[in-house]
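For this depiction, one protein chain was excluded, whereas all remaining protein chains were kept in their positions.
Per-chain numbering from 1; labels A, B and C assigned in written order.
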Amino acid sequence: MSGEKDVRVITDEVISRLERGEIKFSEIDQAVGNRNLGTLIRRTYLERRYKVSLTSIGHTILDFEEIVGRNIENPIGAVQIPLGVAGPLKIVGENVVGEFYVPMATTEGALVASVSRGAKAVTLSGGAYSMVIKDGMTRAPLFRLPSIRKAREFVEWVKEHFEEIKRAAESTTRHGKLISIDPFIVGNNVWLRFRFTTGDAMGMNMVTIATDAACRFIEEKFPDADLIALSGNLCVDKKPNYMNVLMGRGKTVISETILKSDVVKQVLKTDVDSMIEVNNRKNLLGTSFAGGIGQNAHSANIIAAIFIATGQDVAQVVESSIAYTWMEKTKEGDLYVSVTLPSLEVGTVGGGTWLPTQREALTLLGVAGSGERPGLNAIKFAEIIAATVLAGEINLVAAIAAGHLARAHEKLGRKKM
Amino acid sequence: MSGEKDVRVITDEVISRLERGEIKFSEIDQAVGNRNLGTLIRRTYLERRYKVSLTSIGHTILDFEEIVGRNIENPIGAVQIPLGVAGPLKIVGENVVGEFYVPMATTEGALVASVSRGAKAVTLSGGAYSMVIKDGMTRAPLFRLPSIRKAREFVEWVKEHFEEIKRAAESTTRHGKLISIDPFIVGNNVWLRFRFTTGDAMGMNMVTIATDAACRFIEEKFPDADLIALSGNLCVDKKPNYMNVLMGRGKTVISETILKSDVVKQVLKTDVDSMIEVNNRKNLLGTSFAGGIGQNAHSANIIAAIFIATGQDVAQVVESSIAYTWMEKTKEGDLYVSVTLPSLEVGTVGGGTWLPTQREALTLLGVAGSGERPGLNAIKFAEIIAATVLAGEINLVAAIAAGHLARAHEKLGRKKM
Amino acid sequence: MSGEKDVRVITDEVISRLERGEIKFSEIDQAVGNRNLGTLIRRTYLERRYKVSLTSIGHTILDFEEIVGRNIENPIGAVQIPLGVAGPLKIVGENVVGEFYVPMATTEGALVASVSRGAKAVTLSGGAYSMVIKDGMTRAPLFRLPSIRKAREFVEWVKEHFEEIKRAAESTTRHGKLISIDPFIVGNNVWLRFRFTTGDAMGMNMVTIATDAACRFIEEKFPDADLIALSGNLCVDKKPNYMNVLMGRGKTVISETILKSDVVKQVLKTDVDSMIEVNNRKNLLGTSFAGGIGQNAHSANIIAAIFIATGQDVAQVVESSIAYTWMEKTKEGDLYVSVTLPSLEVGTVGGGTWLPTQREALTLLGVAGSGERPGLNAIKFAEIIAATVLAGEINLVAAIAAGHLARAHEKLGRKKM
Partner (left out) sequence: MSGEKDVRVITDEVISRLERGEIKFSEIDQAVGNRNLGTLIRRTYLERRYKVSLTSIGHTILDFEEIVGRNIENPIGAVQIPLGVAGPLKIVGENVVGEFYVPMATTEGALVASVSRGAKAVTLSGGAYSMVIKDGMTRAPLFRLPSIRKAREFVEWVKEHFEEIKRAAESTTRHGKLISIDPFIVGNNVWLRFRFTTGDAMGMNMVTIATDAACRFIEEKFPDADLIALSGNLCVDKKPNYMNVLMGRGKTVISETILKSDVVKQVLKTDVDSMIEVNNRKNLLGTSFAGGIGQNAHSANIIAAIFIATGQDVAQVVESSIAYTWMEKTKEGDLYVSVTLPSLEVGTVGGGTWLPTQREALTLLGVAGSGERPGLNAIKFAEIIAATVLAGEINLVAAIAAGHLARAHEKLGRKKM
């Protein structure tokens, strides 16, 4: 009781000091020595200043004592996003076998239902097979050299001193292992694209720190190379691009299935040829004519929903969602479908994965935390995501083929207005 | 008390029926006649089946009676994401004037702090000016014609019957107004790119339904045109692409500021020339060499965090985050900076914007719900987002210029491991 | 005789003056008052300086008195390129009907034969239908404005003063008609994409001059707009790009045919399904995964050979060759094929079209010089080119489908080694 009173008193006092400019907004936590209290004060300050109520934002299980500095600054509470599960989805993959209910946090009506229907078709056809074919997180610092002659000399030097650079990089991390450095020269600009395995972490921070250490070593030993940017946009992080398509980033993962023609008919209410026609005209021709990267119907929907649910870096949806959906008829008249994701950036440790709800979502998939062997959980997780994208693609292409799209939206989406 | 007991009994019973296959997972709500109870049962079922705890996911203020079918299916609870505020950010825009604390939901440490520092530099320099230069949500159905002759005839016909098509489209919506139909012909494939204003809604569902009605009219009147896909991927929704860059989707919005050279020095700890050099080499040369769309440092970070916080369609981060960051020195030696977002898809009504925490986040910005005049709130919101991206770009480019990036990550990010 | 002696004497003398630095290489024509003689002297000078023989280059029917300044500077003679004809190719187009032998200047063995085989298949199936669906040459000057506010004001001003700008532009040309100005704003940069019809000329020079006049008017009336570049690379000239794909440049032209399944079998030695499979996997999936623009097998081969033969601007092969090849099975089991060329930049007057051999090549197609009505010949020419690309695509896809490619190259290409 008296605690509550104190809280009110402290809050009023800190807000007064804020208003008088004696303290800055970013200094509140420090001033009161408690981040949960700081969160309350910030929220209250904003409520008063802007004459709004932020009560719902304040209702949260998050303990900001733990979170501030790791995942957020200047918190005022939390956002709550509905979490549904799509499934059951049978996966008979390289590292995961089982039936999964995939957690998807979204506010787009019909999405979870849509993926679930695709999952049903996949499951009835025997499941999806998923496989990670490439793995590695990248960071590409950009150096300025005095001339192209020096640029090439530099690139040669880097090749020759790979082991030393590796040592410098890995001195900063237990989990990151430098596996390659790919150089790119454009005039007097040199990018070195570092690629690391990062265990079960998505690894961008790990890799940034390790690359920074490597760059310090490089600059010291090769003084003609001036580091312009630790990230030179050839990494490529959080921008759509062909570098990641062709050279991979994070997991390069594929999932495939063969849908029985009668499943296409009974579950998806369309037929094999119609689905192939939609995929070819819309995804393969349409996307490319529009100057698009990837060829798919809506992989970003699935990626975004799973990323939010499981504490991934949501800005990476940009390139993680680049996907190539391929459909063809088998000799038996069934439908072969695959989705290829060249650049799926995911982790089961680090980032937002340890937050309470996110961690539970990963637990539901059996991939929370570190894997039996380092990296295994992240790989399993990638396999599950790819299979879920596969289900999502199957359903939307089928729905379009069946002319169902708009009607589904009318039914489920109308309520929103 | 007895209510709780009942819940347990019902839960056990429904789970038994699920296990015996007498009822399907997707039929639970219907079976128990209450979506909150259904949510509990689904969660409990998964907890038992997979031997996990989903307690945190169960702690939520969401009322699924309201939400299911509008925003989610098969819910099991909610995800909670830390919500911080970046600011204060001064905007002296076309439609918004004031100091803002911008809500960002993220799990990436350092992000809110980073944007806040950029905001400080902008604010000290007099603020950002933002402007929406184009507005309209699109949907591009794809038709198959018997020949290219018919394809052109079809396109001519559409032009001549624009008013009738408009009437058919608008019969489905109060807020959507059809403003143009851009045709694209590739062989016997014809895409009609419908563009609507959609008031304060992002409008994709509205536009899909309206386009569907238009297509029914078209197919009836021009029977040679077979609708293959209501969305033919020239819309373009949720895929990175140049169509939206060149022709816009949602809001095309720009924000600019002139950073005083001494602000660059004192707040950002670097100088004007160094920032320009980083922008030119990394963003303009680097991104493009990598086959990237857009030229920026990390606009997706800001867009994703605001989208999650405010109930936007997060999968649209893909194209909404495409941004062109431009920097140059003014005659006075200051730094002119602009960011151009060709395809920012946002709304203040519809989608997830009405959910409790998301709505509060919009309220904090003064843009929740419908605007004074239709569409004004969505435009204001776009102006604020662009200014926030501007702040984010300024800070990251400055941090790189100052070589601060890695050290910041070390300090703030280290805790995560 | 004495003429020849004089020539030798003059040549020696001029070369001596060149060697003594009394005259510059670029001043030779002026010094001797005759461009054919100048050509001889330049050639002789280079022969002596570099101790080489340039006799073949000297053998030419070109009269440099006419050509220098229009088509070339510093000439030393001419290059001779073998000219073959592909055909007969039946076209039943919008503006051209008949059987054509299409002139192709190339040094790539097998190319003309390859296109001829495709032409045979097309002809036996009833011919190709070609149609120009858009027409207009563009130039996009780039202006710097003081702010985005001014940028939009500028764009509004341009819209309002279109008629005056049109008058200024058209004052420089009899044939060019300004049809639209499309604005693009990126920060404080504004591009105005001028689009003109240009009669039978490809029209780039015409358009450049007219746009220059328009820009002078604009800069005078709207002094805040600083012209940075008369061509701001949104034209887009001689670079591969999506602007031209989506908005067209020159002729946007399509050609289609339906190949009878027995023609596929007998002439092309393969079958309909195999050709579709190759087109889908190689052209639609392969090109796009490689980050390619367009989806075709080798349209550039045909475009380049015709461009060289007919005096087009060969550097424009870059974007003129962007093509989308689409194949599908008809209900009757035949093969529908189309090629769509969004940006084919061609003319029948101006540029190199008046040179003797090039003009004859155009004459062979019945499209030399101005058309009956302005622009008709250029349109006819575009229709013929598109049909030839169609034939070329058909043959190569068929050859690949039949596994013939390598064997054809072995047979025809082996001789080269």
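Worth a mention:
The criterion applied here is as follows: contacts are C-beta pairs under 8 Å (C-beta built on N, C-alpha and C of every residue); 3 or more make two chains touch, one makes a residue touch a chain.
Predicted model, so just to flag it, every value in this text is computed and none were measured.
Considering the whole complex, the residue from A:V7, A:L124 or A:I148 that touches the absent chain is A:I148.
When you scan A:Y101, A:F194 or A:Y242 for touch with the missing chain, the hit is A:Y242.
The chain not shown here touches chain A at positions 94, 129, 131, 133, 147-149, 152, 155, 184-189, 242-243, 246-247, 254, 256, 291, 324, 326, 336, 338-340.
Take chain B: the residues that touch the chain left off the picture are 242, 245-246, 277, 280, 284-285, 287-291, 293, 295, 324, 326, 328.
Operating definition for what follows: only the chains that are shown with their structure count from here on.
Chain A and chain C, compared by their mean Cα positions, are separated by 44 Å. The centroid of the Cα atoms in chain A and the matching centroid in chain B are 16 Å apart.
For chain A, the set of residues that touch two or more other chains comprises 242, 245-246, 277, 285, 287, 289-291, 293.
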